[in-house]
Structures are given as C-alpha cells and as structure tokens.
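The complex appears here without one of its protein chains, the remainder shown in place.
Our next item is chain A:
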C-alpha cells in the first residue's frame, strides 16, 4: 500500500475538490486523479502553501483566487496545429463535406488560450469557408478565454508553429495571419472575427447550439470514464446529422454508451462522424 503521507495527500486533494465544488460550483470530482493531484500540488506550491490543506482557507475565503485556481486546474496548455496530420486530414477530408452546407457552426470545446481555434479558422480561411463559418470556442477558465480574446502570442511561438502549419498543408506563412511587433504577434481580426470565445463548463452546462463539427482534443483524457461518457453524450446531442467529432490522438470512444452514435472516418487520427448523415 502507498505510504501514509500519500494517503494523506489524497485526502487533502479530496477536501480541496469538495471545498471548490461547494463554495464555487466547479466540480472536479470526476477528473482523473493522478493529473489533478499534480496540479493541485503545483497550485499549493505557487501560492506558497506548505500543504494542500493550507489551500482550504484560501479557497473558502479568498474570492479573488478563483481565476488562479481554475487556470491551474484546467490545463491551459495548447499549441497551434498540434498533430499537424490531423489538421491536414480535417482540411482535405472533412472540410469538402462541410463546404456543402450553407452555414458552418463549429464547437471547439476546451479551447484554453485559443491556439487551436485560430488554427481551425486559418484552415477554414484557406479552404475559402471562413466567411460562412462560426467557431464557438469554449472553456471553463475565464483567464484563458480573456487571453484567447486578446489574440496575442509571442512572436517566438509563431516561428515555432510554422513547421506544424506547413505539415498541416498551410500554403502561406503563418506570420501572414499575424501582425507582429515588439516580440509579440496578434492574430488578424479577419480570422478572429469568426471565433466566439465563451464560458462553458462541460461538467455542468448543457448543449448550447447545433454544430456541424465538434473539436475537443486532449480534454477527455483528464476526465474519468463517467464524465467522459457524459461529455460524449453532450457532443452527440450538439452535432447535426452527419456532423464530425475530432478527438485527441490518444482518446477513444471506448465503452461509452454514446459510442454507437459515431463511426470512425479515420480511427488513427480520431476523426468520427455522427451516424445518420449522407455518405
């Protein structure tokens, strides 16, 4: 059995999670434990708390701390064109199908600081579809949403993303979509105007519109099976007939009660299609 100190840490994390849920309404109890414990420990450390239990009075009494807590717990780590072959497949195989629709709604769930939403919008622009498209990029972390709204990343990052952008089939230079100065790069408003960043909690909020594609990559890995199942149900209800679902490269529909709703377009790249659409 794990040592007593590990058991104690588990107890402290459970108490913290319960305090956060009951005090602020953010329920992390169905998040996978290992990664959550690491992040709660990191939070305690960053706030100068000697133990996780020392976080409890802070989470209960310090209202202003909530954004920092959510920023740490919700894994706001993202890159542009991560897994470029996925983006290439979306551009080459999914967008031609989506192009036949008069309007195009896309839900990117767990958008963090927006890099993936920008990537999608750039793909749509290069396919000539951006004008009739709207991307709803949602997250539970308002700090990340605010940063995504700003649309500013370091110029150094743009240089690093160029390679992935080209592997994704990009035919310009990524910097074409950014105005740069003072070491920073700002996404062009022509791109950003087609993205609505909004608060949405996959744990507690319901379906908010009908969409033709859901992109939710590397979010389900942080959830336990029950919550994964709930979220897949949410995606199933949001998607129009024949709509697409894009998951992270190591995420599966698994034994979800909703798995039958989807068929694989490309299992390797985790691209699925909601049953009932025209082939």
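By definition in this document, a contact is a pair of C-beta atoms (placed from the backbone, for glycine too) under 8 Å apart; a residue touches a chain by one contact, two chains touch by 3 or more; residues count from 1.
As a working rule, contacts and distances are computed from a predicted model.
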Undepicted complex member, UniProt protein name, chosen from "ABC transporter substrate-binding protein", "Multiple sugar transport system permease protein", "protein-glutamate methylesterase" or "3-methyl-2-oxobutanoate dehydrogenase (2-methylpropanoyl-transferring)": "protein-glutamate methylesterase"
Residue touching the undisplayed chain, where the options are A:32, A:207 or A:265: A:32
Omitted-chain contact residue, chosen from A:154, A:179, A:237 or A:252: A:252
Residue of A:30, A:105, A:141 or A:218 touching the missing chain in the full complex: A:218
Touching residues (missing chain, whole complex) on chain A: 1-3, 5-6, 9-10, 32-35, 37-39, 75, 77, 218, 221-222, 225, 228, 248-252, 254
